[in-house]
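Removed from the display is one protein chain of the complex; every other protein chain stays in position.
Coming up: subunit A.
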Amino acid sequence: MTVRALQQISTGRNGVGAFILQCKKMDFHYCDWAGSSKGMNGFIKSVLPKFAAAHPQIEFTVSPRPSKHPVIVAQYINGREKAICVRNMEPYEILKKAELLRDASGEKLKRTTKPVTSINESVRGIWSPYHGNGLRV
């Protein structure tokens, strides 16, 4: 009769049911010759195998990029990518950068001014000036 349905699509909340790591691919670029890649080469030899084994949900590629600075490029599920130049860094500094890229959501960095951002409706409801006893002035 009078009730009609409007169509809405459910919205996903990552981590409420299942958590999907947002970083889906990481490319490690190095140069065999240049000094700025020294740390990166050490990282690829010693640290990367362990890092890659600990993160099976990320696809890793290692490729040479001759006469350029070493770069880590991460691709995210939302279609964006982030790149960090790791020239002249030590292997463990590079690991820090790789972890930073792994934990990123892929979104552009935003300033958050509110302590909580939520799509759930407020538990207390919206304040109304027409209810309650009011304030005597």
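The definition used in the following text is that a residue touches a chain if its C-beta (ideal position, glycine included) is under 8 Å from a C-beta of that chain, and two chains touch if they have at least 3 such contacts; residues count from 1.
Going forward, contacts and distances are computed from a predicted model.
> Have a look at "DNA-directed RNA polymerases I and III subunit RPAC1", "V-type proton ATPase subunit", "Glucosidase 2 subunit beta" or "Large ribosomal subunit protein mL44" and point out the UniProt protein name belonging to the hidden chain.
Cross-referencing UniProt, the chain left out corresponds to "Large ribosomal subunit protein mL44".
> In the whole complex, what residues of subunit A lie against the chain that is missing from view?
1-14, 16-18, 20-21, 24-25, 56-61, 77, 119-120, 128, 130-131
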